[in-house]
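First the structure, which I've put down as structure tokens, then a few questions once you've had a look.
As you look at this complex, bear in mind that one protein chain is not there, while each of the others sits in place.
For chain A:
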Amino acid sequence: MQEWANQLCENRQFGSKMTDSKYFTTTKKGEIFELKAELNSDKKEKKKEAVKKVIASMTVGKDVSALFPDVVNCMQTDNLELKKLVYLYLMNYAKSQPDMAIMAVNTFVKDCEDLNPLIRALAVRTMGCIRVDKITEYLCEPLRKCLKDEDPYVRKTAAVCVAKLHDINAQLVEDQGFLDTLKDLISDSNPMVVANAVAALSEIAESHPNSNLLDLNPQTINKLLTALNECTEWGQIFILDCLANYSPRDDRESQSICERVTPRLSHANSAVVLSAVKVLMKFMEMLPKDLDYYGTLLKKLAPPLVTLLSAEPELQYVALRNINLIVQRRPEILKHEMKVFFVKYNDPIYVKLEKLDIMIRLASQANIAQVLAELKEYATEVDVDFVRKAVRAIGRCAIKVEQSAERCVSTLLDLIQTKVNYVVQEAIVVIKDIFRKYPNKYESVIATLCEHLESLDEPEARAAMIWIVGEYAERIDNADELLESFLEGFHDESTQVQLQLLTAIVKLFLKKPTETQELVQQVLSLATQDSDNPDLRDRGYIYWRLLSTDPVAAKEVVLAEKPLISEETDLIEPTLLEELICHIGTLASVYHKPPSAFVEGSRGVQHKRLTSSAGSGESVESPDTGSAAVSEAPPTVIPSQGDLLGDLLNLDLTPPTSTGPPPAAAPGMQLGAMDLLGGGLDSLMGDESEPPPIPLRTDTPQSPQPPHQSPSPPDYSPTELGGDIGGSPAMGAGFGAPPAAMPASFNAPISGGLDDLFDLGGGGGMTMGTYIPPKTVWLPAMKAKGLEISGTFVRRSGVIQMEMTLNNKAMSVMSDFAIQFNRNSFGLAPAGPLQILTPISPNQSIEAALPLSTVGPVMKMEPLNNLQVAVKNNIDVFYFSCQYPISMLFLEDGKMERQVFLATWKDIPNENESQFQIKDCHLNSDAASNKLQGSNIFTIAKRTVEGQDMLYQSMKLTNGIWVLAELRVQAGNPNYT
């Protein structure tokens, strides 16, 4: 279609006659032909009708791009409707016909000068929607004029246009100074212009985390609050979301903003209400709790939240997800509103489940009777998922409200009497939890439970029942018979049940050694000899040895007192909760995940945190700042040596030496139009730092900050380097628990792959051999229907391998595995199919190693070492991304000739240089050099200058880029440049 369409256009352009009738054999093509004739008609009306028909075809997804020149010809008209229609068409097809689109430019420029502001606005609006680079150049001048137009309608349209242009060509927008003009518009006299400017700036800021675009100060805040009262509902949302990013100077300012935002709680638009709730929830933290106003504010928050629940179900769902956060943070707001969360039978299931969750969170001694009555009601509903969750909820109530435990247990027993299979099974699972919370209190019910033994067919319920039998074996007369009955089909059971059974029988044996000897031998042999599952085998052997060597010790181990469980387990972790409170109303709040964990396109999302008057805890640890490492840093530092990796970053990128005398590095970075490291590096070397790591530093004053030595980059530069080159969730976390023998206290934000690599420098025992980062979880089971993948990357004898542990946490068997990579910076691709020959049964885990090649398609990733992976199995396709250590890309032949090295070194332009420090390494230069060689970082030369050892090193990446490094090691000083 597209092809003949293009041909058609060419024919038109060259003025050839329409002889291609063969293209119009089908009715569909005939239609196009007819339209073409009509479009070129002299009659205005006919023209307009034709354009309408074209648009109609376009909206239903038909390709009418062939008519491009004909439609554009209709653009020069004074009929506004026709003009609008042509604009609609242009926006849709300009991208596919960039050359033709240029034809339209003149009309646009002319329209931008029109007397009618509606036309001016329309022209500037449409131009911004034509996503063609060539057009954007012509757009700048008209846009500049429109931003200063006398008519606010034009200004507000132009403000949005800046955001559009930024999306197409960010550099252009910055160069032209549009961002500053946009910032000025925040102080515009017209509230709609203000709102649109805020909206545009917010959108730009999201793709631009470092720019202080929305630099809020009390004056701008005042402007925004004024505009808030007068602009449209949508504008109010933008402004409120923007306000939420502001940190008031003191509680007085906080209170005054709250006072001015409170009226928004009565808005008919639920998004306005929720954004206002966000601002209030955040700024409330600043207010002293004894203030009268604080109490008033708390009271004002409840009614609007309740009202949100009478809206459409979709709105309810989002509101409920947010209320779930709010009740965890401030349960007092809704503590009297339990009833609004009662479930109606015709609520959609997603609303039902959320309501249930909140009911449990609000359950207290005061309302538990009501809640239980409701839950019991729900347990007789039709929807199986809902019923199950309701039964579980009863158990959670028992654990949460101690006084109600007895009533909960009797309710559960009632439910068991219904004999509805899945109800019974759920009930048994939760009763197990109740036993864990209140040991030795409700054992009287065991007899009832045992009656239902046969009906249990779900692993979780069976495992729970077995646990109960084992735990209370001494009180159950026929415990041995019961357990024996399970043993018959031992190999058909899921791992969960097998493990439980093993433990339960050992418990039984320890309690009644005389009668059960045979049973225990049977289970031990089943577990150790006949099972393929390593977990089961290991546990079997441990028990076996314990029992055979020291039965007393066995008793102490196996029958040890267990810690009580509490309801805390299902609460959101407080630091995460604080961050989520700052994101009320956003997608993050719906998913209960920090934005950094999932929002695409916003690199380096700013971590918001509640600034509380009480100075509450720090914000959640972001995976990419590696703060976990900071907190693990030991308070004292043993000065050591060997900072290699800092130098690794003192890297320069030069083209492969095969091109003769190495030219300056800059062109090298453009290898294959792919400025892999280069692009990353350039942006790294920028003077702006990423905000997140800085607070982290200040948060941990114990983290050593030895004086910087030598011409070091600005203080935060290394932070950035680490953050972008290697900083990755995986690496950061991996660093948290390094296998290093000595306390490795790097400046943590540096973290990242290179630090990891350096772990081997710190870890004295691990001489030679490539550094293998510890496995980290790439794909949590929650996200992948029970499949958990953890893994790492390693270079073994010249082959890059991806080593994975696949763990099946679902109830069903998984098979038919396959793996695929997205294009990535270094062209990594699987060198063969994923070798998982046997299906993975529930709770089994399997190790798999996948050799990788580096000849796959290349695309620059952000961060550079990011790898997006898709794994398929019989259930679904799952996606995750992980980061690999750069070090695995270093080739064995990365040793550069000395002369070449020298020449190259000199030719490296300054802009490709980077300096980096690695602190507190405990190695002398030789040891360091040896260790690095294990990872294919070769020392070319060593020189001693003024008591410092200088190591000159080279490494070669798989894509042929050389990296040269100078490593300065000074004895007794922990810093190396």
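Annotations
One rule holds in what follows: a residue touches a chain if its C-beta (ideal position, glycine included) is under 8 Å from a C-beta of that chain, and two chains touch if they have at least 3 such contacts; residues count from 1.
Just so it is clear, contacts and distances are computed from a predicted model.
The protein name that UniProt records for the chain not on display, among "Large ribosomal subunit protein uL4m", "MHD domain-containing protein", "Zinc finger protein 511" or "Pyrroline-5-carboxylate reductase", is "MHD domain-containing protein".
Considering the whole complex, the residue from A:R125, A:K282, A:K389 or A:R462 that touches the absent chain is A:R125. When the whole complex is considered, the residue among A:V306, A:A829 or A:I875 that touches the unshown chain is A:V306.
Between the chain not shown and the residues A:L35, A:C74 or A:L88, the one that touches is A:L88. Interface note: of A:E38, A:D70 or A:E374, the residue touching the hidden chain in the full complex is A:E374. When the full complex is taken into account, the listed residue touching the unshown chain is A:S270, out of A:T181, A:Q255 or A:S270.
In the full complex, chain A touches the hidden chain at residues 44-45, 48, 52, 55-56, 59-61, 79-82, 84-85, 88, 92, 95, 116-118, 125, 128-129, 131, 151-153, 157, 160-161, 163-164, 167, 190-192, 196, 199-200, 203, 206-207, 230, 232-234, 237, 241, 263, 266-271, 273-275, 303-304, 306-307, 310, 312-315, 317-319, 339-340, 342, 344-346, 348-350, 370, 373-374, 377, 380-382, 418, 420, 585-588, 590-591, 595, 598-602, 605, 879.
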